[in-house]
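A short write-up of the structure that comes next.
Apart from one protein chain that is not included, each protein chain of the complex appears where it belongs.
Right, subunit A next:
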């Protein structure tokens, strides 16, 4: 990321590259649109296992991974742990339901998340994290 201007998404010179991991097609569409609206590009994975395969096969590199918690095949906690074992350095943001209790959120964070956000995701929730990436 070339710029250090806080909150000025339009100045992103390199396209923000995001992996969206969620089993809900509705969430995938909405989150893709949010990323596009803030100037990024995105790829999707329908579950944690797909996310792991994307990293294993393609050697892909993402600036940001949005990780849903509850998914079939491999859930968000297990996927995050696995990606960190694979030395994936991307910012991983967990996306949790408000129904999740403090213990569940803590376990998700301890798996290797950088941040945790509650659903539903909005531009306003994502933008401060993008700024962090830009300033890093």
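Methods note: a contact is a pair of C-beta atoms (placed from the backbone, for glycine too) under 8 Å apart; a residue touches a chain by one contact, two chains touch by 3 or more; residues count from 1.
Methods note: contacts and distances are computed from a predicted model.
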Problem set entry | Undepicted complex member, UniProt protein name, chosen from "Elongin-C", "T-complex protein 1 subunit beta", "Anaphase-promoting complex subunit 2" or "Histidine-containing phosphotransfer protein" | "Histidine-containing phosphotransfer protein"
Exercise. Which listed residue (A:15, A:56, A:89 or A:123) would be found touching the missing chain in the intact complex?
Worked result: A:123
Problem set entry | Residues from subunit A at the interface with the omitted partner, ascending | 24-27, 29-30, 33-34, 37, 70, 97, 99, 119-120, 122-123
